[in-house]
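Some notes on the structure that comes next.
All protein chains of the complex are present and in place, except for one that has been dropped.
The first chain written gets the first letter, and so on, giving A, B and C; residue counts start at 1 in each chain.
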Amino acid sequence: MIYSFNNDYSEGAHPRILQALMEANLQQNIGYSMDTHSDHAKELIKQEIQRDDVDIHMIVGGTQTNTLGIKAALRPHQAVICAETGHINVHETGAIEAVGHKVLGQPTTDGKLTTAHIQAALDWHTDEHMVQPKMVYISNSTEVGTQYTKAELEAISAFCRQHNLYLFLDGARLGSALTSRTNDLTLADIARLTDLFYIGGTKNGALFGEALIISHPAIKEDFRFLIKQHGAMLAKGFLLGIQFEELFQNNLFFDMAEHANEMADQLRKGLTDCGYEFHWDSRTNQLFPVLPNAVMEELEKDFLFSRQLTIDENHTCIRLVTSWATRQDGVDAFLAALKKLSAN
Amino acid sequence: MIYSFNNDYSEGAHPRILQALMEANLQQNIGYSMDTHSDHAKELIKQEIQRDDVDIHMIVGGTQTNTLGIKAALRPHQAVICAETGHINVHETGAIEAVGHKVLGQPTTDGKLTTAHIQAALDWHTDEHMVQPKMVYISNSTEVGTQYTKAELEAISAFCRQHNLYLFLDGARLGSALTSRTNDLTLADIARLTDLFYIGGTKNGALFGEALIISHPAIKEDFRFLIKQHGAMLAKGFLLGIQFEELFQNNLFFDMAEHANEMADQLRKGLTDCGYEFHWDSRTNQLFPVLPNAVMEELEKDFLFSRQLTIDENHTCIRLVTSWATRQDGVDAFLAALKKLSAN
Amino acid sequence: MIYSFNNDYSEGAHPRILQALMEANLQQNIGYSMDTHSDHAKELIKQEIQRDDVDIHMIVGGTQTNTLGIKAALRPHQAVICAETGHINVHETGAIEAVGHKVLGQPTTDGKLTTAHIQAALDWHTDEHMVQPKMVYISNSTEVGTQYTKAELEAISAFCRQHNLYLFLDGARLGSALTSRTNDLTLADIARLTDLFYIGGTKNGALFGEALIISHPAIKEDFRFLIKQHGAMLAKGFLLGIQFEELFQNNLFFDMAEHANEMADQLRKGLTDCGYEFHWDSRTNQLFPVLPNAVMEELEKDFLFSRQLTIDENHTCIRLVTSWATRQDGVDAFLAALKKLSAN
Partner (left out) sequence: MIYSFNNDYSEGAHPRILQALMEANLQQNIGYSMDTHSDHAKELIKQEIQRDDVDIHMIVGGTQTNTLGIKAALRPHQAVICAETGHINVHETGAIEAVGHKVLGQPTTDGKLTTAHIQAALDWHTDEHMVQPKMVYISNSTEVGTQYTKAELEAISAFCRQHNLYLFLDGARLGSALTSRTNDLTLADIARLTDLFYIGGTKNGALFGEALIISHPAIKEDFRFLIKQHGAMLAKGFLLGIQFEELFQNNLFFDMAEHANEMADQLRKGLTDCGYEFHWDSRTNQLFPVLPNAVMEELEKDFLFSRQLTIDENHTCIRLVTSWATRQDGVDAFLAALKKLSAN
């Protein structure tokens, strides 16, 4: 039997989430997220972030959420700065350009943007013959598994406020970032330091759903019109409300992310013990070890994972992803196979 | 207790759908609708429509599906003709214009487009100073509950092919249309007569999901790029596959729609028996009776429904919607209350 | 020889405009409208409108100017209300939709919008499932030659300010409107009552060029970025500056428009004397007489004009347009031919 470390959205949802959906199934709810479950979920999230002056919208997927957050904030000539590896720059089939905005991808070594990167983009764009940078987009954890420290996020936030740039944090994998052993950020910090950010459910145990928290007044305005226009207003919006209620009751969101990190930690230790190195140094639920191709090809017979990039003719960086659903026996089997292959 | 006839998306999903999701919950599936459930669901749909040369994409919601179908088909200067009451013209917050296309809404009396309406739009748009009509969009059932007959759809289809216009049928409520007593169309007919159409799951017992069937080769090309770009590619696409598998196994899709129609038939008969008339003559799951305001206001104390339009200062056309989940006791209670109010 | 009343852009430019271009031809000017001619032209226009707190941009064509003014003012979900006959609704190949905005064309009898029309559009659009009307677009003179009185424009302006709607006046034929015998508006009135408007040069003796005057601060912001992005920033922007300098020195703009109106007055009188009626009652440089088809077809042998609409099987409404360049002998020849044909 094949076991998959291919991504964190291979299974459905945590059983408690399904259970909650079952229990509410025959209730008659108001449509389009105007229901009481959605209201309650928003209250729970507001408690987590210790803020009441935010608007919260629960949206089905990450690309939608990125597109809507950017579209709501920018005028037609404005652009968004991000790491070259940023999800919006590479893996959304030009969704941001499709709504009219240039994405200014900046080369980084670790997927993390610094104020120096942002300053470089500002320096380059100086007059009306060029787009006007107006937003900074970062992900936490990043697309390569790395994380921002509180000090780093504070520096970016201060820079953005000084330069009148919006700061948008993509939290598709925020659960894993916040429960990583090396994390020193809280949801409240993130709410305080950004203009908008989202808490990813899809990759952390919900069937689907991202909770977008908007604190900047200019971006809040008429946001539901944009959701509807983009086809992102779920008729049965209560499905999102019910899921986020469950995620933020009794700590489920954080418990699931911790499980994913624990599974990743075991994989990381096992890989290190076998002498492998990592292309990007991640403490979250994505790992990027470099394997000899022979080892990789043997592992591919029993495990699913993706090839990330070619290091040299004999080595490849692969990506292993864990999740709330990753099983201990899956991890054990992988490490046993690895050990055996590496001993040869 | 309030009972709602407000819409057909107030409850979650048919229990068999939830059951199927539960059973598959811990399977590891490939993401982005490349999984085996999705493949199987497509096979089942192909059998229903008796066509193998179509592309099928399962998409979360109707506005997304409309936007994608139109965006895929039209070049920037091209426009879509529809009834003035068409969903894309009124109730999608300008989603079609947001992707660049003018919607040419034609006034109708019953929400149904005829070849005369289409011809009128063509007559008006004659040169490059005006948009170029290139697609006809119809809904079955329509936004006002009416249906197309086979003869009507054949006439529109022939006209479109003759004039090199794409024909797009929005089937958000196709289940109710096809199981209406007055229907003479089959899914196979619709596949044969249109260039693309969709089968609505959201309003007929799925948690969410619309199955778009594309038969025109030009619209098929690279469609998955457009889905992804629009943020409409569900990470856990297998959730759509599992639901449509269940909908098209053992007739569930049609059984649920028949239930909705049966409930509507009972309401229609009860309203007629009490002497009320209908603003639009519908045989599907949406009813548009005209009520004295006093009666309406009394009913509103115990039932949820929407006010559709003001007829005169004493009368209002309301909308009652039934669904797979409508309960017999809800219908009985409504009719009993109506009878009592009408007897006064 | 054929004489044309087909439009007001058949000839080049008034000889004084060409002369000014010749005289400045070998000067070295700064590009992109940052030159001293453009500055001077803006000063002259500010004097005309008795306002210094406006931004002025000179742009090559009307469709560009309409698109830019609307794009600068609206967020993605917002729409513009206009007469169904409005240029942006019919004759710009969906330019406004191409930048994402729905155009809400309201049926009128005379091409003029009233507060009742605007209120009707507002009444229809009530929530986030529909576009949000945010701008009113009118033309003066209108597409059917009619004009707004001061009282009418004041009423619309007050309504728009009360309802937080931008008011945009398309002045492609503003010269003819302002010099019409029935006009009681001044450029200063228009600047005071609108949020943005433009003064048309193309149809009044310039080679090309429209001067857009923006008084609303929100629309002013970063407008040059939008001009450049749309490809509407002329490299040799001084060509626009030189032309508008000449137009607003020594009254040339108004003198040319008066000539066009005088020619139209003669045509109107001649047509009336022959017993013909007008489909729209215009006192500007566009006339819409209804002619027997036999008369029309004879006239078409010697004169160019357009057929506007079919009145009945024997009568057609045609359009005659005069301009700064219309020759007295052209008008005389037309009226002589008409008289002869009508006498039969």
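We adopt the following convention: a residue touches a chain if its C-beta (ideal position, glycine included) is under 8 Å from a C-beta of that chain, and two chains touch if they have at least 3 such contacts.
Because the structure is predicted, anything quoted here is derived from the model rather than measured.
For the chain that is not shown, the touched chains among those present are A, B, C, taking the whole complex.
Interface note: of C:Val54, C:Ala79 or C:Ala325, the residue touching the hidden chain in the full complex is C:Ala325. The missing chain, though absent from the display, is touched by one residue of C:Ala41, C:Val60, C:Val80 or C:Ile138; that residue is C:Val60. Of the listed residues C:Ala41, C:Leu74, C:Ala95 or C:Ile213, the one in contact with the hidden chain in the full complex is C:Ala95.
Listed here are the chain A residues that touch the chain not shown: 76-77, 79, 90-94, 97-103, 128-131.
Taking the whole complex into account, chain B touches the unshown chain at residues 71, 75-77, 99-100, 128-129, 131-132, 221-222, 224-229, 233. Mapped onto chain C, contacts with the missing chain fall at residues 3-4, 6-7, 9-13, 15, 18, 21-22, 24-31, 60-67, 92-95, 98, 202-203, 207-208, 225, 228-236, 239, 304, 325.
Keep this in mind: only the chains that are shown with their structure count from here on.
With steps allowed only between chains in touch, the distance from chain A over to chain C comes to 1.
Greatest Cα centroid separation from chain B: this falls to C.
Distance between chain A and chain C, defined via averaged C-alpha coordinates, is recorded as 51 Å. Contacts with at least two other chains are made by residues 76-77, 99-100, 128-129, 131 of chain C.
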